[in-house]
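All protein chains but one are shown at their positions in the complex.
Up next, subunit A:
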């Protein structure tokens, strides 16, 4: 019911005596001490969640995948993808189509729409260069059908796992996921930025503090320059270069940051008419296709862009033309070209780099984070020579500028974010090992809560945490009319749904749940032609409580046996037995049926015996039986003449007196006394009718059922 789970206490969870399932496990399968192939596994209370499913751009084929073999894909309940970048989403088709995964996948609307385009492009681009393709176009299309969408702030529940997402600010549709399992909350930030830019909102600060925060650490302890400064540097470099007749190359990943840069450039060109004759090219058919997505999901963008949309589409650039391939480039004078990929590994940006890198008038502006092992990373260090794609080594004369526009949080943002959020446990992922280490030290030193635990697990290194999960139940309805005091008993139905518990009286079950209680009335007719009183007599021998129900003179005679089962003579040919189902009644009714059938079988004999038997005679018979049974057990048992029910047992000279009526045993030998007492009790319970109260053994039995 409702959303209020047990509130997690915020700080200092003492690790408790670990009971199975109370262990929260977090394992990075990728992005542990590295940047790329984000994939973090978490499990708590037998519920498992996988965050992100990326590939490592510096590797190819299977080597680029996260360590999926560490987990059993079929056990994963939910897979949450934060944004569409390849290092967060590109192994998804593989995981969905080529593994045993059968859980549910969620991402935001914009992410899903762009995911489709970006992966198709990825498959196309890497064709040929990689033999062992992980998946093909068909797999991507199939994976689309399995991906479900979630809107920001929308709370969903799958299999007891509640989760929702916040704006992450990194790219269009980027989300931070909060997962709540039985009151323990884990926040996975993915890539996030706390700075609002031209079209994206800043990452939100979640309303609730999580127990564990899995956070990116891409920029470690570095600080970004203020946005205005960066934008000024960017436009200045470009303006100066083109003013001197040079060409500017901006290697950028096709989607995400590129749109932001284009917005900056378009705005700058509009404000500077003298630049209007210098063309800006944007060489990415993919980005062109994605424009429809950018135009549709404006709800995921900030107020500024949405206000602009009211007038005209800001993504309808006035000064930027798209460039299909290098052949279409009329490379005669100064120009600005934005081309992918961002790492200069191959493709158009590399072709242009090869063409332009020897002219010192030209410039290359690297606008974002560059992955280790790519050419872009190499040229940032400004080496004297570079190797072209054709193998020649040439001098690098082109100016290289590194102006980071990548929407990752810097140290300032990370610190503020964590300071406000106050998670007791922090797990750093998505960062180079060194940066991560420095970040950890600095955070430990500066965070106000000195008990904060910061962990930096490597890939496949499992982090275990223990949470004392408190199970709270809500007693409602009749049961709760009065709040019980210390020592009072509470009993009722415990109903569990998801991770919420309710205690309900059985009568109220249908009110508070969709379940209902039932009652099965049974009526069985047994052929019987004898006298009804015989049945009564026989039943009395078995059950203590056999009461006549109706006035026997008028309606057909009826008996209530053991307070539960009604036996009624329907006519001269048959008897009906009625009762309402429960284990004891079923048993009683079975015995009644048996008795009646037995009477039927030996009708003549029983008929004679049954008539006119007095209480006294019955007593005497019972005594005889007791004596016989004791005799069989203790060999020498004699009745004491004159005294009703008294017997003397003598074994090896030890003598004991037994009163079979009251059950009192007198004997000097304690051992014998005890044995006699037990024997007598058992014999009596077999001989005497079953008393009404003695049913706790059944009760026990029933609990076992």
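One rule holds in what follows: contacts are C-beta pairs under 8 Å (C-beta built on N, C-alpha and C of every residue); 3 or more make two chains touch, one makes a residue touch a chain; residues count from 1.
Note that contacts and distances are computed from a predicted model.
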Can you pick, from "Protein ECERIFERUM 7", "AP complex subunit sigma", "GOLD domain-containing protein" or "Cleavage and polyadenylation specificity factor subunit 2", the UniProt protein name of the chain not displayed?
"Cleavage and polyadenylation specificity factor subunit 2"
Full-complex contact with the absent chain, from A:196, A:432, A:582 or A:659
A:582
Out of A:102, A:232 or A:496, which touches the unshown chain?
A:496
Contacting the left-out chain: of A:63, A:392, A:433 or A:524, that is A:524
Missing-chain contacts on subunit A, rising order, are 1-4, 19, 109, 112-113, 116, 141, 144, 149, 151-156, 164, 207, 289, 292-293, 295-299, 307, 309-311, 470-478, 480-498, 501, 503, 506-507, 509-527, 574, 581-583, 593, 695-696, 699-700, 702-703, 705
